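Take a look at the structure set out below.
With one protein chain held back, the other chains of the complex are shown just where they sit.
Naming follows writing order (A, B and C), and every chain is counted from residue 1.
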Amino acid sequence: MSSANQTAVSPANRLAPAIRDAIAQQMRGDDRVLFWGEDIRTGVMSTSQGLVDEFGPERVIDTPISEGAFLGAALGAAANGLRPIVEIMYSSFFYVAFDQLVNQIGRARYMTDGQVTAPLTVIAATGASGFAAQHSDASYPMLMNAGGLRIVFPSTPHQAFWLTRAALRSDDPVIVLNQPALAGAKGEIRDEPMELGDVEVTTHGEDVSVYAIGLMAVRARKVAKRLAEEGIGVEVVDVCSLSPFPVEAIVASVRRTGRAVVVDEARLACSAASEISATIAEAAFDALEAPIERVAVPNVFIPYAPPLEAHVIPQEADIEAAIRKVLA
Amino acid sequence: MSSANQTAVSPANRLAPAIRDAIAQQMRGDDRVLFWGEDIRTGVMSTSQGLVDEFGPERVIDTPISEGAFLGAALGAAANGLRPIVEIMYSSFFYVAFDQLVNQIGRARYMTDGQVTAPLTVIAATGASGFAAQHSDASYPMLMNAGGLRIVFPSTPHQAFWLTRAALRSDDPVIVLNQPALAGAKGEIRDEPMELGDVEVTTHGEDVSVYAIGLMAVRARKVAKRLAEEGIGVEVVDVCSLSPFPVEAIVASVRRTGRAVVVDEARLACSAASEISATIAEAAFDALEAPIERVAVPNVFIPYAPPLEAHVIPQEADIEAAIRKVLA
Amino acid sequence: MEDRQELVEKHGDHWLRALTDVRVFELQLAEMHKAGSSVLGAVHLGIGQEAVAVGVAGQLIPGDQITVSHRGHGPMLARGLDPERMYAEILGRVSGYCGGKGGSMHIACPAEGVAGANGIVGGGIPMALGIAKAAKELGTGNVGVPIFGDGAANTGAFAETLNLAAVWEAPVVFVCENNGYGQFTPTDAVTGGPGIFTRGEGFGVPGVEVDGEDVVAVHVEMAAALERARAGEGPTLLECRTTRWHGHHEGDERYAGEYRPAPSREGDPIKRLAAEMDELGLEGGAKAEAAEADSRKRLEAAMEAALAAPEPAPETAMTGVYV
Partner (left out) sequence: MEDRQELVEKHGDHWLRALTDVRVFELQLAEMHKAGSSVLGAVHLGIGQEAVAVGVAGQLIPGDQITVSHRGHGPMLARGLDPERMYAEILGRVSGYCGGKGGSMHIACPAEGVAGANGIVGGGIPMALGIAKAAKELGTGNVGVPIFGDGAANTGAFAETLNLAAVWEAPVVFVCENNGYGQFTPTDAVTGGPGIFTRGEGFGVPGVEVDGEDVVAVHVEMAAALERARAGEGPTLLECRTTRWHGHHEGDERYAGEYRPAPSREGDPIKRLAAEMDELGLEGGAKAEAAEADSRKRLEAAMEAALAAPEPAPETAMTGVYV
């Protein structure tokens, strides 16, 4: 058994494999780590692919379609000596297990005044991927509001590796979200550890801060790159840690630029975008030179047909338009 | 059977009885209205008290503790000729039925391109009432984010009567929230109908807009009254309709006053308060003379002991402090 | 109840055509996927399971409603939906049943007895109970029929609904298509107890196990359950044992030795019916061939028409949440 403290950086240079590598490293170093979820032996979601070959079906466990029971079981197991990892295929499926996730796992520690420690990690894909309304929610705003859960949502292999690793080492329940559309996204994993709660300024600029999450951060970076050629300095703050909410890091960037655009694949009402905007309006109002623009999914659902789906999910053009608006 | 169109105003002058009266009137006028939920024959929640005596156990139906099944059944029944009313005792119990509520009921119409019409009303208590973390969530921000549901949350008997009546006459799924602490709140029911989507400016003032919901609106009004004596003009906007989100009404008040405080019994992150604040920061920025202050539950849970509960739930003093801050 | 031979004589021709329609409808999607179509999203096919669709949904009457899972094309077709509009929905066209908003997993047409499909395993079961409750209250004599997989039998939604259906003595027929797998996991590996059909008993819902590759058997047991339901005698749970020939969705056929062997196609419900008809001198084989040719012709035309339909206008995504 190799040491749990090794700091080998993953050889993966794609996002989902980086998560899987972080999991594999942790499982190698710690027998108490079990991984369960639906069809994870097959590795339906690329975050579990191949793990059963190394760790066997005693540690990589296919579950029935009973998300409530197996999430709740993770709480009991985590509080009693295991460190379970649970895969929920899509974050829309949290809803069938919502009580267990938010009303049990998320608050067992608080309600018992710290007597329960539940080191468990939930891995889930989030965001649209052609499966229409019931699969596609970016459901993290609800979880942010529910409280008690640490939530990270990496948009690069680097973030994915380090944040998953940090999640697995945390003694709190942590949710690691990942975007199906970014499963194959490429990028180097640098030898610069990240911690839960970190956000990353991935593009520097002086004119406007763009706060963005997941795939939206990828799109924001593309827009930033294009606008840089025009001489517009866009600072992209990749809000890869969502809960607890990273107030200081959010406020810092807009204090420098004076303008903010917030991009979110969640529905607008009570979204992460709204939280970011409200935080700025409260804590950096004096620095603001323009209204804060939110770019999010309108209050409809993700439709099936590709042109419909594209219409409701923020595209690069939408982000660019919002930037130009706050700069006007 | 009396006419469904009668406009008799309820004789009740308390909040929960006003909801119950609106239900009774609708049941009198329309045989298709059935009411089901846990212990509603007994009228555990005062919103159902006494209904079984008038309408019998065939229309006022005790259910098993299977919120998912009986909420989902309401969808099927509503789409097939009934107009069910469902009581969920506390809005924290939505979580055990969350998929049915948000992923089925809320989006059946959209997914089928309008083929499904589901005239159903959900009645639920919300907010803290001494039952600690698992009962006390003000869970509407999650439902606002989930989309597809109309949500109202009256803080006076007048609002309660008219908004419940409107809910019952709507062909959409509507959630009527009510606050246990306000069940006995008194007030006249005026002959001025309200519609879903309405908010109510309950106190007029020129210096600052206070947006508040449920019990928080009651507290805000008390503070407004006190500050009026000091010559401070507080406009209280009682946000008694939460979804679809009433953007115009929200923006109108702050455009007059230039300052805003938002009070919410939900946890801060991705709260209704955040949505209101972000909306203002986006759509009324030019009118703003001060940062927008949010007063909400911090990102902990509602604890049991009364001094702890009081510490995390916004009190009049907290509201007053925020008002003075934005006026400073 | 008529005996088996009588049933085959009476319904055999129709069943053969109906089974073949379902088969060919899905084969065309499979072929399209295999050909690398860029316009086809993920589709979950029930090839091999046609006898459940036809035996169950084929004998419903106007006003009865089914709710189906992500793998619901068969029951929908057997219930009478228009293949062209189904294809159009699957292809995200404006002429689809849901204007392209739903896709394969959300085809619905309540007016024709398909209350909804579901992306959430088990998600449509409670709705079917509500349909039955409305039928009972309004005295229509209709039923609600949730059709779901073996995987759904492990969801809380299923158990809660069994109980409430029993308490309400609601006219529900629960139809479980046990095709041996939930996605890539063998049913037996994640399902306790002696059989899903036994799960109702503890909740007051009698259960029946039926050979789900035998359209006659499915028809007979479904007829009995419908009779019970319509007579006000309450719900029944039918477990239909069948086989999923293809992968969980097209393009995803992963097998894994003993844990997940490739399924046998021995039980082919079309071949079985045809053979039985042959034995009775009813020319099953010949009729099956004719049915296939006929299905092909009609369904190719349906597919062509669907492909020719335009995509929906992007702005339509913004409407339809509220009445």
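By our rule, a residue touches a chain if its C-beta (ideal position, glycine included) is under 8 Å from a C-beta of that chain, and two chains touch if they have at least 3 such contacts.
What you see is a predicted model; the values in this text were computed from it and never measured.
Colleague: If you put the missing chain back into the full complex, which of the shown chains would it touch?
Modeller: A, B, C
Colleague: Give the residue, chosen from C:F158, C:F174 or C:W245, that touches the chain omitted from the document.
Modeller: From the options C:F158, C:F174 or C:W245, the contact with the absent chain belongs to C:F158.
Colleague: In the complete assembly, which of A:S10, A:Q26 or A:Q100 touches the absent chain?
Modeller: Checking each option in A:S10, A:Q26 or A:Q100, the one touching the absent chain turns out to be A:Q100.
Colleague: Touching the hidden chain in the complete assembly: which of B:Q26, B:T63, B:T126 or B:Q179 does that?
Modeller: Spelled out, the listed residue whose C-beta touches the missing chain is B:T63.
Colleague: Of the residues C:G36, C:G139 or C:G193, which one touches the chain left out of the display?
Modeller: Answer from the full complex: C:G193 touches the omitted chain.
Colleague: On chain C, where is the contact patch with the chain that was removed from view?
Modeller: 154-160, 162-167, 189-196, 198-205
Colleague: Can you name the residues of chain B that touch the chain not displayed here?
Modeller: On the chain B side, contact with the omitted chain comes from 38-39, 41-42, 44, 57, 62-66, 68-69, 92-93, 95-96, 130-135, 298-301, 303-312.
Colleague: Could I get the residues of chain A that touch the absent chain, sorted low to high?
Modeller: Where chain A meets the chain not shown: residues 34, 63-64, 66, 68-82, 84, 99-100, 103-104, 107-117, 147-148, 150, 170-172, 244.
One rule holds in what follows: only the chains that are shown with their structure count from here on.
Colleague: What is the distance, in whole Å, between the centres of chain A and chain C, each centre taken as the mean of its C-alpha atoms?
Modeller: The answer is 36 Å.
Colleague: How many angstrom lie between the CA centroids of chain B and chain C, rounded to a whole number?
Modeller: The mean C-alpha positions of chain B and chain C differ by 40 Å.
Colleague: Measuring from the mean C-alpha position of chain A to the mean C-alpha position of chain B, what distance in angstrom results?
Modeller: Here the centre of chain B sits 31 Å away from the centre of chain A.
Colleague: If a residue has to touch 2 or more other chains to count, which residues of chain A qualify?
Modeller: Residues 92, 95-96, 132-134, 299-301, 303 of chain A touch two or more partner chains.
Colleague: What residues in chain C touch two or more of the other chains?
Modeller: 98, 101-102, 106, 118, 120, 123, 156-157, 320-321
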